[in-house]
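Every protein chain but one is kept in place in this view of the complex.
Labels run A, B and C following the written order; every chain starts at residue 1.
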Amino acid sequence: MATQQFTPERYYVTLGNHEPVLRIADGDTVVTSTLDAQGYDAAETRRSEGSNPMTGPFYVEGAEPGDALVVTLDRIEPNREYGWARTIVAPNVLDPEYVYALPPEDDWQFARWRVDTRAETATLVEPADTMLGQLTIPIRPMVGCFGVAPPHSQAISTATSGEYGGNMDYRGFVAGVTVRFPVFETGALFHIGDVHAVQSDGEIGGTGIEISSEVEFSVRVEKNATLSWPWADDPRYILTVGNARPLDQAVQHATTEMLRRLRHQFRLDPASARILMGQCAQYDVGNIYDPAYTMVCKLSKHLLP
Amino acid sequence: MATQQFTPERYYVTLGNHEPVLRIADGDTVVTSTLDAQGYDAAETRRSEGSNPMTGPFYVEGAEPGDALVVTLDRIEPNREYGWARTIVAPNVLDPEYVYALPPEDDWQFARWRVDTRAETATLVEPADTMLGQLTIPIRPMVGCFGVAPPHSQAISTATSGEYGGNMDYRGFVAGVTVRFPVFETGALFHIGDVHAVQSDGEIGGTGIEISSEVEFSVRVEKNATLSWPWADDPRYILTVGNARPLDQAVQHATTEMLRRLRHQFRLDPASARILMGQCAQYDVGNIYDPAYTMVCKLSKHLLP
Amino acid sequence: MATQQFTPERYYVTLGNHEPVLRIADGDTVVTSTLDAQGYDAAETRRSEGSNPMTGPFYVEGAEPGDALVVTLDRIEPNREYGWARTIVAPNVLDPEYVYALPPEDDWQFARWRVDTRAETATLVEPADTMLGQLTIPIRPMVGCFGVAPPHSQAISTATSGEYGGNMDYRGFVAGVTVRFPVFETGALFHIGDVHAVQSDGEIGGTGIEISSEVEFSVRVEKNATLSWPWADDPRYILTVGNARPLDQAVQHATTEMLRRLRHQFRLDPASARILMGQCAQYDVGNIYDPAYTMVCKLSKHLLP
Partner (left out) sequence: MATQQFTPERYYVTLGNHEPVLRIADGDTVVTSTLDAQGYDAAETRRSEGSNPMTGPFYVEGAEPGDALVVTLDRIEPNREYGWARTIVAPNVLDPEYVYALPPEDDWQFARWRVDTRAETATLVEPADTMLGQLTIPIRPMVGCFGVAPPHSQAISTATSGEYGGNMDYRGFVAGVTVRFPVFETGALFHIGDVHAVQSDGEIGGTGIEISSEVEFSVRVEKNATLSWPWADDPRYILTVGNARPLDQAVQHATTEMLRRLRHQFRLDPASARILMGQCAQYDVGNIYDPAYTMVCKLSKHLLP
C-alpha cells in the first residue's frame, strides 16, 4: 500500500506488451505526470511524438490474465496554465451534405484556453476575434486514454480503444472514479495519459482542452474476474463501457456488459436485469470521433440491491 | 388564446394529411387525452388498434409550410392506475453473439406497474417472482410520439419518426418543454399520443411504462422559420433532435441542426459555434429501438448570448 | 391474360393507398410509360413534380393482404434520346475528411447522355470538356422504383424504400426479371417508374442516367405467400432484397429473408440452408444513396434442389 512517485522518461504511442517502467504492488498508489496529446509537457516542451503518448506501462504484481485491474483515479490536476483544442466540429458527426457545403479553409486553427485549476474554469484566449470573446467555461479534468496491454501480444495505437481500454475519451473519467479493466497479460501493464481539462460529450471537436497533468491513481488486483469490457463506478452510478464503430455496436457492447455485470456482480436473475434496464438504463456518449467510438451504459446505485 | 377541451373519438396510426379533428387558433391551449401504445384508454378499454394511436390531428390556423409550429407540453398526467411494459432488452442493442445464446422462450411477457402520479412513482406488480420484488422507481411522464404531418402528403407509421417529429421516444419530452416542428402542410396538423410514465434512455425495453394520459398543450405559429429538424427548449438547455438509423446518422442530424440553430437563432459566427460545441455539446439518447433512432444534442443556456 | 395499353395522366410521388388508375386481372400484361425522375416525359415536357413520379397504382384483382404480387418486367425501353445524370459522387459514400477538403462549387452540374437503345449504349454529350470526351458505355435499362402500397395505409415518398419495394435503385431490375412483393392492401396497388438507362452499383452518383421509358410488365397473384421482403428471380439466380439504413441492416434483412426463402420455397432444412449460404451466398449493392439503402442476397440456381 505504498505511494510511489514516478517521473516518466519515455512514452509509448501504443498500448502493448512493452517493457514496464515501474513495478508496483497490489494496493499501491502512483503519483506521476502525463504529456498532452501532442507530447508536450508542463513547460510546453515537446517530449514525445503524438498522438496521446502514454506514461507507463506499470507492471502490477499478481495480475494475471483473467483477473481485473481495478484503477482508482485519485487526482487529475493539469500542471500548466494553457491547454489547446481544435476548432472544428468533426465532419463525421455532421450531415455529409452539410460538410460538402462548408468552406474547407478555416478548419485547422487551434484554440488556446487558459486553465485555472483553482477556480475550475477555462477561458478562451485565442482565437480572440470570435463572438465568444473571452468565454469562461467550467472544467472537469478527465483522463482521455488509459488501460492495460491488449490480448494476443498486440500493440494498438493510442488513437483508438477496445476491451482493454485505450483512447475512450469519456468525460466521466474524472477524479473519484474507479475503473476495472480485464487483464490480458501478466502484470496487466497499465498505461495512462491524454488528460483533458474538459471536453464535450462525444469529443466532437476532435480534441478536448488538451493539457499536461499530474495524475495520482491506485491499483488493486481482483482475481478471477468476469468482465469482458471495462466496468466503472462513480459516486452515483455503476457504468459499463463499450468501444467500437459504429455507435450502435458500442451501445451493444456496453448494454450486453451491463446485463453480464448485473448477473455476475449483483446476482440479479435475468428477468430482473432486463426489467430494470428497460426502464432505468442511462447512456452517456463517450466519444464519436476516434476510430472506435465509446458508449457508456449506467444504472443508478439506488436501484441496486 | 382559448383553452379547448377535446374528447377524441377516432385515432390514427400514421402521422399524415388526415381530416383534422379540431381547428385551433395560434395561441390556443388544448386539454385532451391519449390512449396507450396498444390503444387502451383510462378504463383499460381498447379504443383503437396499435401501435401508438394518435389523438388529432389538430389544424392550427395560420400555419403554413415554411413556418414552425411551437408546441408547449403544459401537463402530462397518466389517467389510470396501471401501466404495462415489455420485459425484454431489445435484441438490436445487444451483441449478436449474446442474443444467439439467449433462451428465446421467456421474452414475450409483459410487466404491470402501478403508477402513483401523486407520489410520482411506479411500483412493479407483475411479474411478482423476480428478485426485484415490488420495486418502486420514480416516474417522469413524457410524450413518446408527437409531431406534424410529414412533407409530400406522406402518411407515415407512428412506429417511426422523421423531420416532422413522430415516435421519438425521448424521455426528455416532459411537461414544461417546448418543441418546435417544421410545418409541411397548411394547418400543420399536429398529432399527439403514446405517453410513458417513464422509460430508460434509448427505450431499450422496447416500451416505456405505457399508459393512457391526460395531456394539455399550447400551440404557437412562428412564421418563416429556419429549422429542418425539431428544436426544443427545457428550463436549462436548448436541444435539437435528429431521427434516423443508424445512431451515427441521428447524431449527424442533431449536431448539424444545432450548428444551424446557433447561427440562425443566436446569430453566432461559425467559428464561435464550433468552438462552443467542441467543448460543451451534450447528447441524450432518445430511442435506439424504433425504425428511426433519436439523438438529442444539447447546450446549456448559460453558455449562450 | 389480357394485354392492357395504359396512358398515364396523373402521377404520385408516394407509394400509397391511392385511387387506382386501372384495374387489371391476375395474369394480365400492362404496356405503359414512365416519366423520368424529375417528371419529364418522352418529349422532355414536364408532366409531374419529382422526385420519381409513379405510373399507377394498378389494382390487381384477387390480391389480398398476405398474398404475393408477382411482377415480371417484360420490357424496359427508354422512349427518348437523351438522359441526364448528376455529376457528383454522393458525399455519404466518401470519407468525411475527404468531403471536407472538396471544393463545394462544381457539384451541381448535370451530365447529358445520348442513349442509343438499339446499340445499347450511352454516350456522354455534356459536359464536353472533361478527359472522358464522348465516352460511350454499355446501357442496361432498369426500373429504379416500383412496388405495392405499404402497410397501415401509409403513403411513403418515392425517395425511399421498404418491405413493399419502392426506390430500391438496384441495377439488377432489368427486363426478364420477376419480382415478388408482399401484398398489404386489397388489390396490391402496384406503382412503377424511375427508369435508368444504366447506373453504378450503389447509385453513388445520386442518379443513374435518368430517362423516360416504355415499360411492359405482367402480374400474377400468389395466394398465402410467406415473404417479408421482395424476392426476385433472374435467369441465373434467386435473389432477396433488404431495404434499410445502414447498409449493415439492409444486409441483415436480405440475408434473413434468403434463409426464410430457402426454408419456405425450397424446403431446405436449417443446417443445409446455413451451409449453402456460408460458402455460396453472393451480394449485390443496390443503392447506398437513398434514405433506405438496398442490398441484394443471391444464390445460383445451380445450387438449389
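Observations, loosely collected:
The criterion applied here is as follows: a residue touches a chain if its C-beta (ideal position, glycine included) is under 8 Å from a C-beta of that chain, and two chains touch if they have at least 3 such contacts.
Bear in mind that the values here come from a model prediction, so they are computed numbers and not experimental data.
Of the chains on view, those touched by the hidden chain across the whole complex are A, B, C.
Within the whole complex, the absent chain has one touching residue among C:A25, C:A43, C:A119 or C:L132, and that is C:L132. Only one residue in the set C:R86, C:R114 or C:H152 touches the chain that does not appear here, and it is C:R86. Touching the omitted chain from chain B are residues 90-92, 94, 96-97, 99-104, 107, 246.
Although one chain is hidden here, its contacts on chain A can still be listed: residues 13-14, 16, 151-157, 244-246, 248-249.
What chain C contributes to its contact with the hidden chain is residues 85-89, 92-96, 98, 106, 109, 111, 122, 124, 127, 130-132, 135, 137, 198-202, 204-209, 246-248, 251-253, 255-256, 259, 267-283, 285, 288, 303, 305.
The definition used in the following text is that only the chains that are shown with their structure count from here on.
Centre-to-centre separation between chain B and chain C, using Cα means, comes to 34 Å.
Inter-chain centre distance (chain A to chain C, centres taken as mean C-alpha positions): 46 Å.
Each of residues 246 in chain C touches at least two other chains.
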